[in-house]
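One structure, as structure tokens, below. Some questions next.
One chain of protein is taken out of this complex; the other chains stay put.
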Amino acid sequence: MSARDRILAKLRGARPAEPLPRPDPAPHYAARARNESKAEALTRFRAAIEGFHADVHVTTEADWPALLARLCADKGVGTLLFGAQTPAGRRLEPATFAGTTLRPWAGQVEDIKADLFHRVDAGFTQTRGAIAETGSLILWSSADEPRTLSLVPPIHFALLDAAHIHPTFYDALVSENWAAGLPTNALLISGPSKTADIQQTLAYGAHGPKELIVLVINAEGDLQ
Amino acid sequence: MSKAPEMAGAGHGTRSYPPRPEAVYFYGTCLVDMFVPEAGMDAITLLEREGVRVIFPDNQTCCGQPAYTSGFPDEARQVVESQLDLFPGDYPIVVPSGSCGGMIRWNWEKVVASDPALKARAAAIAERTFEFAEFLVHVLDFKRPDQGPAVTVALHTSCSARREMGTLLVGRELLARLDNVTLAIHDHESECCGFGGTFSLKHPDVSTAMVSDKVASLKATGACQMVTADCGCMLNITRRAAREDLDAGRTTPSLPGEHLATFLLQRTGGSETTRKEDAR
Partner (left out) sequence: MSAQANTTGKDAGQPIAFVSAQALRARMHDAVNDPHLRTSFRGAMDFLMAKRAAQFPDADELDSLRSLSESIRQYSLSKLPDLLEQLEANLTRNGVQVHWAETPEEANAIMLGIAQRHQAKLIVKGKSMVSEEIEFNHAMETAGVGALESDMGEYIVQLAGEKPSHIIMPAIHQTKQQIAKLFAEHIPGVDYTDNVDALIQIGRRVLREKFEVADIGLSGVNFAVAETGTLCLVENEGNGRMCTTVPKVHIAITGIEKVVEKLEHVAPLFSILTRSATGQAVSTYFNMISGPRRGEDKDGPEEVHLVLLDNGRSQAYADEQLRKTLQCIRCGACMNHCPVYTRIGGHAYGTTYPGPIGKIVSPHMMGLEQTHLLPTASSLCGACGEVCPVKIPIPELLIRLRGEANSEPHAKPAMRGQGAGHSTLVSFVWRMWARVHARPGSYRAFSWLATRFRAFTPTRQGGWTAARTPLQPAPRRLRDMVKDRR
């Protein structure tokens, strides 16, 4: 008998005859639903993620590439790594980025590991959406936008469409039926990397990005 | 450093209260019976002064808590079984100590659970068991004019009253009804005093650390005394304070403590007899 069989046999011998009824989280969330407008959701998302030390810039579908270029220049980003095959990636044109080298992700991570760790200043990714309640970005990794793109470079630029802000994590994963098929890696990101492990003192830039800069495309115009 | 937040208590939710009864059973508990009988007597006097007949079942011994919490469930069961016959009438049962009240209300049933008939009786008893201060506020709506001088006191609410009986606020409520009494909230008010029954005997180092901190924060309020509705906590806190006084060579107690019943009785004119004498 293997360890597996022994463990399972012990558990089977002891478990209740009938499993308990399956809990449904829906009523808990429904009772607290806000029925907020997209603008209100954006306001709530923004306040939350800014509270976690992220920068948020509200922009438009037309203007965001220029804004990204300007932010790169402001931050002194020498090299920006991005996925060239995504809809957003295709909008990035070297001509707009004075002083910043646009570097499309090419090959496997092993091919670019040294550069990724030592020479790339910022990574740019799209997002799948966001969560208003907790100020979280939703990222699903893909072949075009690998996991390390939002992790290793010291600055992470993330592009968010305000139309895709969900009230809660629960609403996001239920309304989009995540359980039907998750990518290798799904991720919630709520601010730059941080730690309070030394005397409960908050410090940013622990192991991941030191800065998280969110560009929000808002069809309803700039709320600022 | 930020001050610790006050914890909510009321772990078991709210309960409903009966109308003012003609009589109550008084379950004095062994601690009150043998160590602080005045507190029990004052509680009885207060109840009687409110027009409630007090029945003291003579066969009462102990709620069984010491054995139960020490991990001797059989011994606890024997004692609890001997107490189930004490309350034949349908009167509320009033307990002048939060932890004994909590034992009856939540654990008697568990202790005798192997016998369904006993379990049902224990459950019925639990349903009409009330902590003394809770009973004064919620059933008797105790309101008497404060006849004492202006004082500032500190209140210690036992963990059992706070979490098992859910009666965190009744002590405060009773003190708030006394016009000349100011309540001083001490630092880490919701924290345990470190008694814990056999805990204080088994782990004296930690228990001492806890009670010393409690005494220090009670004293730091500048209150002239401490009141509490739990005799275990009261003895723990006052005897620690007394020991500190002894060690420091102080002859007057730096932190006198009283049961809430004693304090209330004194503030509102003593017993019925003395009140009548005053009126003459």
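Note that the chains take the letters A and B in the order they are written out, and that residue 1 is the start of every chain.
Here, contacts are C-beta pairs under 8 Å (C-beta built on N, C-alpha and C of every residue); 3 or more make two chains touch, one makes a residue touch a chain.
Just so we're clear, the structure is a prediction, and the values are computed from it rather than from any experiment.
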Chains on display which the left-out chain touches in the complete complex: A, B
Of B:Pro18, B:Pro66, B:Gly148 or B:Pro256, the residue in touch with the unshown chain: B:Pro66
Residue of B:Glu109, B:Glu131, B:Glu164 or B:Glu189 in touch with the missing chain, whole complex considered: B:Glu164
Hidden partner chain, residues of subunit A it touches: 2-4, 6-8, 10-16, 18-23, 25, 28, 31-32, 48, 52, 105, 107-109, 113-114, 117, 133-136, 141-143, 146-148, 151-152, 168-170, 173-174, 178-179, 182-201, 203, 205-209
Contact footprint on subunit B, counting only the chain that is left out: 1-5, 7-9, 11, 28, 30, 32-38, 40-41, 44, 56, 58-62, 64, 66-76, 78-79, 81-82, 159-160, 162-164, 190-192, 194-213, 235-236, 239-240, 242-243, 246
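Quick note on the criterion: only the chains that are shown with their structure count from here on.
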Interchain centroid distance [CA atoms averaged], subunit A/subunit B, Å: 54
